[in-house]
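Excluded from the complex is one protein chain; the other protein chains are retained at their positions.
We just call them A and B in the order they show up, numbering each chain from 1.
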Amino acid sequence: MPVEKLTRRQALKMAGALVGAGIASQFVGQAPAASSPPVAAAAATSGKPIKIGFEVHRTGIGAAYGKWYERTTAAAVRLINETGGIAGRPVEIIAEDDGTDPKRGVEVIEKLAQHHKVDFIFGTLFSNVIVANAPRAGELKIPYFVVSEGYHVPSGRLNRYVFQPGITDVRAQVTAVAPWVVKNLGKKITMIFPDYAFGYDHRDFFGTAAKRLGAAVRAMIPIPPTETSFTKYFSNIPRDTDVIYHVMVGPGVLTFVKEMGEYFGTRKPKLFGFIDSLEAVDIASPGLEFLEGTYLWEAFPRYAGSTLTAAEREYRRRVGVDANGASTSDPKDVSAYSHMFGCWETLFVIKAAVEQSGYASPKDYRALIETLERMTVFPEGLQHPQGPKRFVGRLHQVFGRQFISQVQARKLKVVYTAKIEDSLYPPEADYTKHPL
Amino acid sequence: MTGRGMLIVHVALLALLWVLQFVLPPFHHGMVARILVLAAYAIGYNVLLGYTGLMSLGHAMFFAAGVYGAGLLVYYSAAGAVSGLLAGVLAGLGLAVILGLLSLRTTGATFLLVTMMFGQVGYLLTLYFNRITLGDQGLILSGRLEPLRVGAIDVTLSNPAVRFNAALLIFGLCLLLSLWLARSPVGRVLVAIRENEERTRMLGYDTFRYKLFALVLSGGICSLSGAAYALLFAYVGNTFASILYSIYPLLWTLLGGAGTTFGPLAGTALMSYAIDVASGLTSAYLMVVGLVLVVTILWFPSGIVGSLRARRWRWLP
Partner (left out) sequence: MSLGVRLFLALLEGTVTGLVLGLAALGLSLVFGVMRIVNIAHGAFFMLGAVIAWYVTSTTHSFVLALVGAPVAVAGVALAVDRFVLRPVRYATEATIVATIGVLYILEQLVLSVYGPYARAVPAPIYFRIDFPWFGYSGYKIVVAAAAMLLLAATWWLVARTTLGLYMRATQQNREMAEAFGVPVDRLYACVFALGGLLTAIAGALVVPIQQAHYLMGLDMLLLSFMVVIIGGLGSLGGTLVGALLVGLVDGVVSVFFTPTLARIVASVVVALVLVVRSQGLFGGEAS
């Protein structure tokens, strides 16, 4: 396999210069990925730290996500540094708040790249911030790893410096769950989604997927951001709707669910929603009773089931999350469990890419990016606790398993697991042909 | 101070800003370029608030008219930066005429509210036409702008030096325009309207037409700034149409000093650096920004430049 050969050659070239002990395992085995188990915990790091700029939503509408992105990142970096760092070098995180604002986001990119002179930039969820940041990262020619799930990366609209190797995109999620929804819940669908980009990905990709499966989208109700009451819109839901497909973000979601419950009472249609609406929100919150028995997509099941792997158990322990997906120090502090693992996994992809490409300083960006683009598989393990991943280099996008859970006794229980293959769609972009 | 002296002071400031590009490290170089474009936005806002006494909470729609006027043209056609800039300004001017005819029938808090409502309409329209604008996510312009041909040389707007000087050019243009306004007969009528509209009308001035002129000039400058922002930073998104971007120029102008020519730049620079420095020190940087606002207002009630004018340099325009 030519891919492997190249990786090996580059890695061997650099091997002498590398201090870390974990490196050797990187190019044994069939996958050029972060497949190595963590090396001895006592492994020392030395040399100049690898600086990773972390753009985080500490304030603004994304703050609830930002808080958990920060905790997960801190835990991942602790693990990396305990186990020999990246290529033997310690990792240093330089975090900066972007206020969930595209203008400030661009300033943060510049500050991290030019002022702090970081090696890579990573983080951030809201797609408007990412789309504004991406051109600047491209101009500054600095690798930028996003954890956003927007379709912006695999659509080809961004540039060769932007990667999303830790979390699947909305199109993949929707492609994976649409057949189950149509088969099990019904063919007459009403979609309710936020009137912004995140909602449009759902509108476009679920709408098309449903149609292909012979279902009919009976109505689409885009809700403007900052809306605080929803009852008035419910009369736009056609009577013969079998299933309401809902996805919301922001603080309005509890009101949304509560008012839907009051409106429909016991005559409710089936409900299928995305956990994005309820990230960092307790499923047992007052007002969410109506969700009992309904279904939600999850990227990573929040409530630890009986099949918890050792890797996930360790991941939860290190991040500080209990079996209910809440903070171990405060059970009311519920995590963004279906998104934050993306930060963890992205950092281990960065580690693998640095070590395999022999990256030492920004002059090696080309080698790093080309190495990343050749990666194909990330096996399940402590580096990838959510499950195995397939990485498509030309899309700069990762694909993984998807879950559908049912609300049972105010908790989420997984009822269906979609395989990675179910989430693949025909690629529209090829970043490897973009200039560096 | 004489008109000539005043002009010299302003040109000296521009020269100083020009020199900055050779001494600033890269990060601050980019930061100042952004501040200059946004200061032009504040200058446009100041024309209405500082010189005419009309407080608007909807100016984001002018900034956004520039952003979208320039951005959509460049994104969906082969148009270059210059036509983009023109389209942005034309969109802003047209919008200002329509809005002026409607909203200038009101004054005071009602004017504030009417502009705010129209500002919201502008924001919601960017969502409603999301298949064109892509809503909040917005459009990326990089790669779509052909380099500008100046003589025999190709100039790319994403080049830091080009960006800085283009920003300075836009800012300088707006600054001199506001200086001209401050010293022109029209400007004096506007100030008279600010101080006492009734009396001005009794003196025989058609105050509505003067106010309309001020609003259109203000809208034009703000949309110029918006168009420049979209083209220089290669991004078009509807954050720029949100209420926050109507509050910003108000803050920048009041902080720097309403009714002064240097105030908008001073306010924009202070706020930008306050946010930047504070966010490096604490995650609660908005608290620091809040404190800066309160303290400035307590100690420098007429803004930085306004207070300087009141206490020391009485000649400041």
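Everything that follows uses one rule, which is that contacts are C-beta pairs under 8 Å (C-beta built on N, C-alpha and C of every residue); 3 or more make two chains touch, one makes a residue touch a chain.
From a predicted model like this one, the values you see are computed outputs, not experimental measurements.
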item	value
Option from A:G47, A:G156, A:P179 or A:G287 whose C-beta touches the chain left out	A:G287
Of B:P25, B:G108 or B:G143, the residue in touch with the unshown chain	B:G108
Among B:V121, B:A161, B:L203 or B:V277, residue touching the chain not depicted	B:V121
Contact partner of the left-out chain, one of B:M6, B:V162 or B:V289	B:V289
Contacting the left-out chain in the complete assembly, out of B:A65, B:L168 or B:L251	B:L251
Touch residues of chain A, complete complex, unshown partner	59-61, 63-64, 66-67, 195, 221-224, 226-229, 231-236, 239, 250-251, 253-255, 258-259, 262-265, 280-281, 285-287, 332-334
Sites on chain B contacted by the missing partner chain, in the whole complex	55, 102-103, 105-110, 112-114, 116-118, 120-121, 124-125, 127-128, 243, 247, 250-251, 254-255, 258, 283-284, 286-287, 289-294, 296-298, 301
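One rule holds in what follows: only the chains that are shown with their structure count from here on.
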item	value
Centroid spacing, where centroids are CA-atom means, of chain A and chain B in whole angstrom	37
In the complex, chain A residues that touch chain B	58-59, 96-97, 99, 101-104, 106-107, 110-111, 114-115, 127-128, 131-132, 134-136, 138-139, 150, 152, 157-159, 195-197, 200, 224-225
Touch list for chain B against partner chain A, complex	25-27, 30-31, 34, 124, 127, 130, 134-138, 140-142, 158, 233-235, 237-240, 244, 275-276, 279-280, 283, 285-286
